[in-house]
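A single protein chain has been omitted; all remaining protein chains appear in their positions.
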Amino acid sequence: MIHVTAVLVLLISAFIFVVVTGMLVYVVVKFRRPENDDGNEPPQIYGSTNIELAWTVIPILITVVLVLVTSRTIGEIQNMKMPEDALKVRIVGHQWWWEVHYPDLGIITANEIHVPISDRDAAKATPTHLTLQAADVMHSFWVPQLAGKTDLIPNKDNESWIDPYETGVYFGNCAEYCGTQHANMLLRVIVHTKEGFEKWVANQKAEPAAPSTPEEIEGHRLFFANSCVNCHKVSDSVAVGVFGPDLSKLMTRQTIGAGVAPLNGETLWSWVRDPQVLKPGCFMPDMKLHDKEVDAVVAYLETLK
Amino acid sequence: MANGTTTVEQEEEYTPPPPERVGEEPGSLTQIVQEMVYTVDHKKLGLMYLGSGLVFFVVAGIMATLIRIQLFFPNSKFLEPDVFNRFFTMHGTAMIFLVAMPWVFGFANYLVPLMIGTRDMAFPRLNAFGFWVFLFSGLFLFSSYFTAPGLYNAGSAPNVGWFAYSPLTAKAFSKGHSTDYWTLSLLLNGIGSIATAVNILVTVFCLRCKGMTLGKMPLLVWMFLVTAFLVVIAMPPFSACQIMLILDRYLDANFFDTQAGGSAVLWAHFFWIFGHPEVYILVLPAFAIASEVIPVFSRKPIFGYPIMVAATVSIAFISLGVWAHHMFTVGMTSVGNTFFAISTMIIAVPTGIKIFNWLGTMYGGKIRLELPMLFCIGFLFQFLIAGLTGVMLAVTPFDWQLSDSYFVVAHFHYVILGGIVFCLFAGFYYWYPKAFGKMLDVKLGLWHFWLFFIGFHLTFDPQHFAGFLGMPRRIFTYEAGRGWEIWNQISTIGVFFQGASILFFVVNLIYSYIKGKEAGDDPWDAWTLEWATTSPPPEYNFDRIPEVRSRRPLWDAKHPEDPDWKFE
Partner (left out) sequence: MSAEKLASLHVGHPTGFVNDPTDGTGPWVLPSQRKVGVICLILTESALFVIFVVAYVYYMGKSLNPPFPRDVIPFPTKTPWLASFALFGSSFTIVYAEKMMHKLDRKGFLIWWGITMALGAYFVFYSATEWYELIYHEGLTISVNVFGTTFYSLVGLHLSHVIVGLILLSIIFVLTLFGKIPEDHIEHTEMISWYWHFVDGIWVVVLTLVYFISARY
């Protein structure tokens, strides 16, 4: 229904633009001072009550139309009720990443929101309800193809929802300037089929395989010996840090650093070695690990899938 | 005057000293500088405002150029993130407070006393105070680039965006002093602005020449009067914001501290209560200039003077009630959102009417397409588009997609650059001859106009599309594959046209001063009082305080068989 409003507004604006620009062009062309001007001044008209009335009343009427349409649309959208069984997702905005919780499913992830496809038919729709919170400064949730923006404000819970009709990956950004890496606080919404979504949930809930190779075990040890655990939670352990993203299922994600780079062996290595290279200014410091240590930690992290 | 009123008596005739030209003193540089420092003359101060604004315009324009170069390629490494963030903060802050406001006050200072037929502003020393406080605030803001390193090594310039939303500006998230530079310099800037606005208000109410009732003032004076009123009412909320932010940052107050129950959104409300009237403070003077230039170059009086006044006054009042249309995404109730959508649409009506009145002025006239008029025609075209994109943004659900995107960036640059600055350029070309006695060169002026027109459209038209495609504001880079590259690239190319255009403009200003055609008192055959004295005017403006009987006193003098006061 936003679509209809948008088209109406565009049409009205286009109409006004064409009419007024036409008037401007006409006036400029028709009333240019002629080459052989006789030097007399044109009739000095001071105004005309009728004309002025006309061009006051017509814009008022157009405004009334726009006002009615807008009010209705606002009302419809903001007063919409979510179905009881809508999937609930809680998002917490951080400088410069997105914390994503599925409270009913017990899943925590970051920077990606996975949802099942919904349906145009309201009776069969399965929208996803979003609760939006912020941990530090103001952010804004914006996935253009799926929803308008809603801000994430500390100490204020906001709500939004998405109701996708096609599967795929939808790109989003933080849309409220939040500091150095605001540009790289990217977001993806991945819309699955219903079965695909179930599979994803199952995978997220499953425990990852324990580290088996010596390198992985060494990496696991390093992860806990260094202060990684102070920020990053990993589900199977005492690591309960919440300052940084939950890494339990790190390898299931498409990007690293909230979208600053695609997630693969190379970028993961670079990130662990020194995150400031890929995302200067982010709050993960250079952990000052030797290359061999980085190899080990990366090997461990790659088991988290 | 002991009993609380000002009575203007008939002045004695006297032989004035020979008229002086600004800056032509056979003195040394010291003498010129001394004169600038000590002057309380509204004309000199006006020119100083305009000149300082121009310098800041060039600096902030260079910042914009660098920003656009960075955005030419996705994932560009031309600028570091924090350098970029400081640039867009400083660009926005400088353009609004150190370019647009001083240009507005510059024109007000120069023209208002001349147009109402008096010798100076009501409080000349306050006037000088206002200027120097403004200049100091600008230098203070830019000095932040040279002070102790902030986050990275780009000095300590502010990087919180020109509207500095909390809690980003809290001590916890904005370490070092960069935000303090922003806060303190703008607090000072605000004081200067309020001082000048009070001066304008008092001057217009109390110093008009005999016969010039409020209904007979030139429309420009009306618009500056309303602008000054808006400054007086809307600037204090901004000062309040600064005071609250300073208290929060330094005394641990809790205005915006969400941990203590404070509200982050409160800053946004208070800021925009100032911020929205601020854009009307910038645009009404542009309307003022258009309302003087268009009639003279159409050879007709302004069409519908009373309704233009009424529309201006109603715009001022309504503008105090539309602020939260900048905040449609914060999660206000549907009632709140609807109220602000409606009030914003309502304000489009008086604004739109003015466009019709200007067209009505041109209709049936004999339009002279000289440079001031060309810039005004550009203004009309671009302001129309700006107004329409504004109305689109007022439709709240539309805004939920387009807020904080490049569509908004395009919209406000259309208003400020395509609308306001075009009119200010018209004003420069129209009144330069009065201020300096020389006409600005037409050829250079045409290069200025066309390069700027092309550059402006190349830069800002594509940004509408980038916004539609989902590009948010204030990002120092973007990923490839979103479809944004082409729009960014066209946009960047436009910047170079604009830069070249300004070069022509500055060269014109200097060249014409030295070699320009003599202007005489009234080169445009205009009708308001400033054209009834020499170019440049003597320091005391008029040999004799004029008396008027209509809105166009010089028309009456030039057409004694057909004076305005028979028909108005």
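Just so it is clear, A and B label the chains in written order, and each chain counts residues from 1 on its own.
Please note the rule applied: a contact is a pair of C-beta atoms (placed from the backbone, for glycine too) under 8 Å apart; a residue touches a chain by one contact, two chains touch by 3 or more.
All of these numbers come straight from a predicted model, not from anything done at the bench.
Remark: the absent chain touches shown chains B in the intact complex. Which of B:306, B:483 or B:520 touches the hidden chain is settled by the complete complex: it is B:520.
Checked against the full complex, the one of B:138, B:262, B:378 or B:397 touching the unshown chain is B:262. Take chain B: the residues that touch the chain left off the picture are 1-8, 13, 15-16, 122-123, 194, 197-198, 201-202, 205-208, 210-211, 232-237, 239-241, 243-244, 247, 251-255, 260-263, 266, 270, 273, 520-522, 525, 532-534, 542-544, 546-549, 553-554, 556-558, 565.
The criterion applied here is as follows: only the chains that are shown with their structure count from here on.
Rounded to a whole number, the gap between the C-alpha centres of chain A and chain B is 34 angstrom. Of all residues in chain B, only 80-82, 85, 151-152, 159-161, 165-168, 170, 172-173, 258-259, 261-265, 298-301, 303-307, 329-331, 333-334, 337-338, 341-342, 345-346, 348-349, 352-353, 355-357, 359-360, 362-369, 377, 380-381, 384-385, 388-389, 391-392, 394-401, 403-405, 469-470, 472-479, 482, 555, 559, 562, 564, 567-568 touch chain A in the complex they form.
Only residues 2, 5-6, 9-10, 13, 16-17, 20-21, 23-24, 27-28, 31-34, 37, 41-48, 51-52, 55-56, 59-60, 63, 66-67, 69-71, 73-75, 77-79, 95, 136-138, 140, 142, 144-145, 147-151, 153-156, 158-159, 171, 173-184, 186, 259, 280-281 of chain A touch chain B when the two sit together in their complex.
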